[in-house]
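Just one protein chain is left out here, and the rest sit where they should.
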Amino acid sequence: MLIAILSLTLLGSLLGLGLGVAAKKFHVEGDPLTAEIEALMPGSNCGQCGFPGCPGAAAAIADGSAPVTVCPPGGKALAQALAAKLGISIDLGEVADQGPQIAAVAEEICIGCCRCIKVCPTDAILGAAKQIHNVIREACTGCGNCIDRCPTEAMTMQPVPVTLQHWIWPKPEMVGA
Amino acid sequence: MGILDRFFKSHGPDWGVHPDDHKRPAADAPLRTLPVPEKLYIPMQQHVGGPARPVVLVGQAVLKGQLLAEAQGNISAPIHAPTSGRVVAIGEITAPHPSGLAQLAITLASDGNDTWGERQPVVDPFSLSPAEIAKRTAAAGVVGLGGATFPSAVKFNLGKRLKVSTLIVNGGECEPYLSSDDCLMRYRASEVVDGLRIIMHAIGAGDALVGIEENKPEAIAAMKLAAEPFGNVRICPVPARYPMGSDKQLIQTLTGKEVPADARAAEVGVLVHNVSTCAAVHRALRLGEPLIERIVTVNGGAVATPGNVFAPLGARVADLLGFTGLTQEPARLILGGPMMGTLLPHATIPIVKGASGILAFDAREARVPEAGACIRCGSCTRACPMGLLPLEMANHIRAGDLEGALRYELSDCIACGCCAYVCPAHIPLVQYFSHAKGELSARERSKLRNAATRRLVEQRLARLERETREKAAAAAKRKAERDAAKARAAGTSVTEASP
Partner (left out) sequence: MSNTLRPPLVAAPYAVTPHNVSRVMLWVAAALAPATVFGFWLYGWPAVHLWLITIGFSLFGEALCLRLMQRAAIPVLLDGSALLTGWLLALSLPPWAPWWLGAFGGLFATIIGKQVFGGLGQNLFNPAMVARVALLISFPAAMTVWVAPLPLTNPAAPGFIDGLRITMGGLPAAFDGVTSATMLGHAKTELSRGIDLAHSLVTVGAPADDLSGARAGSLGETASVLLAGGGLLLLVLRIITWHIPVAMLTAIAIPALIFHAIDPTRYLSTASHLLSGGAMLGAFFIATDYVTSPNTRLGQLLFGAGVGFLTYVIRTWGGYPEGVAFAVLLMNALTPVIDRYLKPRIYGRDRRGKALEIAEESTS
């Protein structure tokens, strides 16, 4: 009887001690997660996610109020990187990569007002006052900021055409089990 | 290399599959020549690498062999006119690709004369420097005709640089149904042997091994005869086992060497070229003829007279099928062999440099059995010539875990199709792997793009900051100037007022 009580007491105090030491030794200072997530984001603050810029989205992802798939320009690659960072699993097949889109200028309507140029987060629009603007396809992230600013509705979002180089075999239909 | 290895070697390779080869009677039919069709459709990308850039204009008259499009970039190949005629269009046509997407092509209307342009034959190619041979081969648009369509000259230079000792000539042609290489070796063995000797000279190889599957005795006999005068060219019959025609497997069978993962064959001292490529090099050097035509096997249950046809590049599949005749509407059209070939969306697609065959399958051949559940029988594992675990990779890919598949070395998969062929549940394993490889490279691209975006954003922010700073500086400067002017004005007024 006495031995049982003693051994349990000893066990309890040892485990308690262990927990105490662990709490001190492996103490995590602050929350570095938000900063790390923000470092992964595109950083263009385009606002497509519905949060105030990339830092806002990063904070929301870190506290779990936004899914890792929230960033359309980041696409699957970002979603995957974020999932890896947070140690969660996602089905990338479900990520609404609704086809990447980029902005295009309808040249016959553009009046060369330069408004779109000012809001482009990646300086992807070329042009000067009274000159027809043009989008550098490689630089456009498809954030869509320019669409609303255009007074003549010359800016539109166009899906990036699939080319032979970018075409991917579809995943086979699920079978059997 | 233990006793076990020797034990297994004596029994032939322990990988791969042995499908019905369906090569005869097509292989035994005499070689026919397709009359030049009225119009040829010549895609600008018939090779691995950058597409060629057209150098002709619509309406321009061209002669046979004239340059139509020049190579663009380090890995690329030029494209020449397969016949004389007039360029009638430069625009998009359906590519020989399962997606059915479009690709830039030059449409050439034949004038019916087939007049050659200027050719520069070389009497003695062995007097040329290796660099010169590579240059001429590149200029002739010669690419690997075994199906990989990698520009041959690039491989020559690589072989020269890495001091390749043995040239391996691939006459395996392990794909069922196909016999174009077989046909070439039967009828043009001397061209092949001459071409391979030119390549040996170009890469500085001391000897050449020609691997031919045992199911082509006629080709072996013809090649042995042609190679007889040359002691350093050896014709080696190899077991008929798919995928013997794959570079890595052929190298291992012929030399016992294994190409390390992520390394090139040249790094272990060998270089592989296809027999058709050898013949093309022979023509490019000895006759000065660019690569503008090739032997295409037309085979399959729907073909009336299956056989090999010598056809100009750019002839459409429909032209070839019209030439050989059809017994019924084909249920499926395939460019290349059934194991690794490309599904064609329709018949108005031109044949390209890498097109070794056109298969028109009847309904029975085209039947795709319904895929079932994996019973883990392990057939795929035993069949895989690379020693991979196809069922594990497919399971990971099905679950969306592409990294998991990569851990099983998905990147080593050569897409030979052995696993999907033997699968008793008919699971489209290769499609899983193709999908995963495509998806992974798309993610890689998107990662690069995100990095580029970040850079652009940072540059923009720096610019904005600089502009604000400059504006502020300019404003400050103006203010200072204004103040100074004001002070001066005050000063002068004071001085004016003071007297």
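Some observations on this one:
As written, the chain order gives the labels A and B, with residue 1 at the start of each chain.
Following the convention adopted for this analysis, a contact is a pair of C-beta atoms (placed from the backbone, for glycine too) under 8 Å apart; a residue touches a chain by one contact, two chains touch by 3 or more.
These numbers come from a predicted model, not from an experiment.
Among the residues B:R86, B:K257 or B:R460, only B:K257 touches the chain that is left out of the figure.
When the missing chain is restored to the complex, the residue among B:G50, B:P130, B:P345 or B:G404 that touches it is B:P345. Residue-wise, the contact with the chain that is not shown comes from B:G387, picked out of B:P25, B:G112, B:G387 or B:G491.
If you put the hidden chain back, the residue from B:V142, B:C183, B:V309 or B:A425 that touches it is B:A425.
Subunit B meets the missing chain through residues 17, 19-20, 98, 100, 162-163, 165, 176, 248, 252, 257-263, 267-269, 318, 321-322, 326, 329-334, 338-343, 345-348, 359, 361, 365-366, 368-370, 372-379, 381-382, 384-389, 391-392, 409, 412, 415, 417, 420-426, 428, 430-431, 434.
One rule holds in what follows: only the chains that are shown with their structure count from here on.
Every residue of subunit A that touches subunit B in the complex is listed here, in rising order: 42-45, 73-78, 80-81, 91-93, 121-124, 138-139, 141, 162-164, 166-177.
Residue ranges on subunit B touching subunit A, taken from their complex, read 45, 95, 97-99, 101, 103, 370-374, 397-398, 400, 402, 425, 427-428, 431-432, 434-435, 438-439, 442-447, 450, 452-454, 456-460, 463.
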